[in-house]
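Questions regarding the structure given below will be posed in turn.
Of the protein chains in this complex, one is absent; all others appear in place.
Then we have subunit A:
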């Protein structure tokens, strides 16, 4: 399961057989694991000693630095893109936006653990919604849709033999579509768009500018780690070196995104 699952037009392939039973079996396990984590961490004196009052960045600081995600929510502001600017059907799901009032590393820990529980709630609602109305896997327009009927071939990867037979042997149309999609892509009308999602680290946005061709004129990803990491200077000021480690960890940057 990688990022190529979600592609223009839909998703790469349908769920495998028995997906809802295996998911429904796993959800209580996850809930139990989260409960164990909470029991271990939330009232632990060592955890509290290391994290309470460390890495404080109050709301004015967060707003000045453009911080999003659990850091902002630990400062008290209930800003979640899934509620403020819903996408992908999030307006139909019922979940809470978790905030905490101390803007420190302990608050961010509590926010993240509570958000895990809310995610489990969303997953349960997703399962029932998908069972009621499955919906299409990929858009019908063959010039955009690029489905993959993946199966394990003799080399352990790749499209299923039925799919290859359809492309190579049976349908000329399918071959042409596949060829054009893979080499050229599809044309996007000129213009620009910025869409953001609420990722685990904060607001992950994509800014695309098109000039009418098949390649983007400009593509920029607003990675939450990059913007949140700028808060390091504000957060470690006046503290110990050991506190700096905890503070940066509570910011939780993904360094790959920061490099990007």
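Here are a few things to note about the model shown:
We take it that a residue touches a chain if its C-beta (ideal position, glycine included) is under 8 Å from a C-beta of that chain, and two chains touch if they have at least 3 such contacts; residues count from 1.
By our rule, contacts and distances are computed from a predicted model.
From the set "CDCA4 protein", "NADH-ubiquinone oxidoreductase chain 1", "Phenylalanine--tRNA ligase beta subunit" or "Dynactin subunit 4", the protein name that UniProt assigns to the chain left out of the figure is "NADH-ubiquinone oxidoreductase chain 1".
When you scan A:34, A:47, A:77 or A:97 for touch with the missing chain, the hit is A:47. Panel shows subunit A; residues 40, 44, 46-47, 49-50, 240, 242-243, 245 of it touch the chain omitted from the view.
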